[in-house]
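We show some of the complex, not the whole, and keep each chain where it was.
Chain IDs A, B and C follow the sequence of writing; residue 1 opens each chain.
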Amino acid sequence: MSKEKVVLAYSGGLDTTAIIPWLKETYNYDVICCCVDCGQGEELDGLEERALYSGASKLYIEDITDDFCENYIMPCVQADAVYENKYLLGTSMARPGIAAKLVEIARKENAVAICHGATGKGNDQIRFELGIKALAPDLKIIAPWRDDKWQMDSRDAEIEYCKAHDIHLPFSVDNSYSRDRNLWHISHEGLELEDPACEPNYDHLLVLGVSPEKAPDEPEYLTMTFEAGVPKTINGEEMKVADIIRKLNELGGKHGIGIVDIVENRVVGMKSRGVYETPGGTILMEAHRQLEELVLDRDTMAVKKDMGNKLAQVVYEGKWFTPLREAIQAFVESTQKYVTGEVKFKLYKGNIIKAGTTSPYSLYSETLASFTTGDQYDHHDAEGFITLFGLPLKVRAMRMQELEKNHNK
Amino acid sequence: MSKEKVVLAYSGGLDTTAIIPWLKETYNYDVICCCVDCGQGEELDGLEERALYSGASKLYIEDITDDFCENYIMPCVQADAVYENKYLLGTSMARPGIAAKLVEIARKENAVAICHGATGKGNDQIRFELGIKALAPDLKIIAPWRDDKWQMDSRDAEIEYCKAHDIHLPFSVDNSYSRDRNLWHISHEGLELEDPACEPNYDHLLVLGVSPEKAPDEPEYLTMTFEAGVPKTINGEEMKVADIIRKLNELGGKHGIGIVDIVENRVVGMKSRGVYETPGGTILMEAHRQLEELVLDRDTMAVKKDMGNKLAQVVYEGKWFTPLREAIQAFVESTQKYVTGEVKFKLYKGNIIKAGTTSPYSLYSETLASFTTGDQYDHHDAEGFITLFGLPLKVRAMRMQELEKNHNK
Amino acid sequence: MSKEKVVLAYSGGLDTTAIIPWLKETYNYDVICCCVDCGQGEELDGLEERALYSGASKLYIEDITDDFCENYIMPCVQADAVYENKYLLGTSMARPGIAAKLVEIARKENAVAICHGATGKGNDQIRFELGIKALAPDLKIIAPWRDDKWQMDSRDAEIEYCKAHDIHLPFSVDNSYSRDRNLWHISHEGLELEDPACEPNYDHLLVLGVSPEKAPDEPEYLTMTFEAGVPKTINGEEMKVADIIRKLNELGGKHGIGIVDIVENRVVGMKSRGVYETPGGTILMEAHRQLEELVLDRDTMAVKKDMGNKLAQVVYEGKWFTPLREAIQAFVESTQKYVTGEVKFKLYKGNIIKAGTTSPYSLYSETLASFTTGDQYDHHDAEGFITLFGLPLKVRAMRMQELEKNHNK
């Protein structure tokens, strides 16, 4: 009888490589590796050899970048979903996409379990596992870092373990930040960032761009168009969403845009401090917001803002595959029908400076807004409006006056 | 019998000067002028002569800058109240303070009416009048621009009217933006801004500072301390709130900070486009937010965010003197007890770059956050947490699987 | 050249009958009457003669009961939209449906205006007019009760006016409550209700049913089924929504259900007091809520509750034809997919007593809920859950203890 199979989320790094022999030894599994590409821009050549050499029976390399952009990123952009004022959810949006792909491979391979290398202190374990539970509640989930049978408590121990299992591979020395990267962003944790009193060492830290101080002295203009809430062109050139984000990353990185230094609240109850680079995403979200300013009415904007905050929490908590996320997305989609038009910016040393917005569906009316009386506006209407708008205040104040008067008698 | 008195909100400009003879002629009032100083930084010398010469029987000059800073600005800063993502409510917060002062003078003078020069298309008429209604519901409110008896429809007509009433004064030519200024900000509307497709002419427009491009090439560090949500020192020097804002205006203006270009939704139903400069306020709010990151827990932050958005709407709509504003403020105050600590920034060409935050009440714990297992954290706890946190998803997925299975039988 | 046409919302009562000659005389319009039937259960025979006799050139009788039930009532039921804790929005939901029909007739007739008989103090004028503005912004709206040219200030004056225009019709004496009725509800205002200190005279007032005290001593069981949030059967009999409401009205009215006595806040700024009878609607909404208890998860329920409250405000304010209402409805619809199952009640003297609920999509699991440990639940998980769930509180408390200790040194 053949062995049971496990699908391992594999990156090629030391951690997930050491997991391969450990899964075989500890659980007697046949290990199917799966590397899901969300645009992290890493070298994937040689990954298959590495996986097989380390004892895996197969490696899948799955590129979900377009799926990630269209079905995970765009709904969040349209919702203006930002966690705790600053975090653009780069890692949070990618995890469910990866989980979905792992489940798909597990089904295809008839695997009984999925294994991931996320640690026991972070949010990612939650996001992976809630994704898997929602899509395949029957699959077992293995998280070695939380597993009592996992005995390696350092990189050295992992290297020792690999060697003891005849895996002799070069692994990069880990004296750097703890990072997560995909097409949307890169996150940095650790080193000096662990003390919120410390200024980040941006020269050392930045990967996707430069700091505002290192950015060019010359500003650069940028024009984007949207159709129904989806970006369509940059500087007149039509591109798919993934390519738009790539292009914006290049521009934003160059001009020092989208660097965020945050102390955030993890789902598992503690605060953590990190730096995020989201150069293209920051521009994309600002462009979308700017267009909505012209096109959405006041009531819709106000409720949509609450929905966006709520979506950010839901996504941050790993609750992507839930009825609530679907319902919020349905709300947001309904508001995007007319988010069509052109936005123009000037990028300059960390700044995204608005330089004009137009839309066929603009609700801005120059005749109405101008302080010259126009056709559609009769100043006397304001009189009636204020009388009724202020009526509750006035009734209340009169009642209080009356009570006071009686009291003073 | 002596004439009835009206208190006129007086600035010394053409509009409010022309109102003096108009009030006397039209309503036979004794006109008491009142100029309320919220730190707008205008020359007030000679204002009394001007008012009396124009027919007023008295001029009050009332400096409410400290009141404005402590009782109107600070509650909004603590709430992080921002209207439609961008507007820091500079004009909105000042209007109720001015209204309260006008009512105070009206009571002192036994006046029967208050007159203001706000137009019939804007928000300010609402803010003034709701303030007056709430504090003195018995007082009559006169808004000449909405009054059928007001016949002047241009600056020339107003000048003519003044001359016809023997008021010969120099008035500045009005070929500029429509502006409102106080210690917190300056707003600009009109001219090229009336077309949202137009890039603002910042060289022409800016008053409180320069654009990022014109800002110094050298960054500048800044350290602030807060106690219980109130700013106390800048670079080690203790100051009252108004002086802190003054100092921050100077620094922010110099470094091109706090310039906002927005299409916003007015209360009276139309969109308008404006540019706001809030150099010091932008720094103050960011500093406060940054300290809260360390000190507030996740649940409080999330609900406080909703409360801040709500307060921004309430204040924007002129509903300052209401039970709802008081209740929201009570909520916010309750969260500020431990917002004490030090924040450090680097100001550079429009950027406020965080450079370290500390607080005795910081909830950040390095042992907890670090990915090395610490005393207070047992990785196994995460297992149980995820199991229960994900239980609803799993139960749901299992139910659906079961139904599908039955269906396929 | 032929006269311009106006479409008049016509009921056959004194008010709208007097409007016919007034529109002709005052505006020289050709008057097209339109009576929109939302299930108000009034006699419509003879209405055409009455309208034509009074000077109208045509009468449309339009039955929109099914449209009202399916497209206006059901979205609100699914959202659990209740205004200020109590009001089930009977009138609010009907007005936009009527407005849409009036606009349809106006287009068909090439009319230039629409006229309604709602007073200037109520919410209905807003609901009619916002509906018309949203669907046909070019049409003129005539509201005689707010029109300076309308001089009749009493029923007697209206009768006089009719006679003077050769309209001799019997009109009921108006010594009763001010009422609005449709298939969903009837509202009562006026008489003793104008003083909130007064107990309503239910014997005199009730139309759709009896008070709990007059209801039968025998309870009655009732079973309903829903599919995807839509009611399908009553006691096993399949019916369309309108018939289900009719049947529930009969049952609820008989058993004294759905009588509400409320002081509510009108949009135009004052409080008003009314009694609503919504016998069937009260049962329908409770049945739907009960099924959702079984089927919706906790997160979805919590956000949906906020959305329902928001929808209630939007609908109450007459903002039906808006992007916000559409977006909220999209949210709600997304949650209804699995609201399928059977609910059972006992009706007894004003009470709706639950008697069992089932659903194929029920998320209730007896093994999980029971205090006997089951397969899917390991008590140890709770340990981990509580540790992390309570971590922020504990970290905070430890920090405070530490500070106190240092302080006491």
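One rule holds in what follows: a residue touches a chain if its C-beta (ideal position, glycine included) is under 8 Å from a C-beta of that chain, and two chains touch if they have at least 3 such contacts.
Since the model is a prediction, treat every value here as computed from it, not as a measurement.
A single sequence accounts for all chains of the complex, and while 3 copies are shown, the assembly in the file contains 4.
Quick note on the criterion: only the chains that are shown with their structure count from here on.
Separation of chain A from chain C in touch steps, taking the shortest path, is 1. Shared numbers divided by all numbers used gives the overlap of an interface; between chain B and chain C this overlap exceeds half, so the copies present the same residues. The centroid of the Cα atoms in chain B and the matching centroid in chain C are 39 Å apart. Under the contact definition stated at the top, the residues of chain A that touch 2 or more other chains are 265, 268, 270, 297, 306, 319, 322, 389-390.
Across the complex, chain B meets chain C through its residues 297-299, 360-363, 365, 368, 376, 378, 380-385, 387-389, 391-396, 399-400, 403. Across the interface of their complex, chain B is touched by residues 84-85, 119-122, 125-126, 129-130, 133-138, 143, 145-146, 148, 153, 178, 189-190, 194-199, 212-213, 219, 261-265, 267-268, 270-273, 289, 293-294, 297-298, 301-302, 305-306, 309, 313, 317, 319, 321-322, 344, 346, 348-351, 353-358, 362-366, 368-371, 373, 377, 379-380, 382-383, 385-386, 389-390, 393-394, 396-398, 401 of chain A.
On the side of chain A, the complex with chain C involves touching residues 265, 268-270, 296-297, 299-300, 303-304, 306-307, 310, 314, 319, 322-324, 326-335, 337, 388-392, 395.
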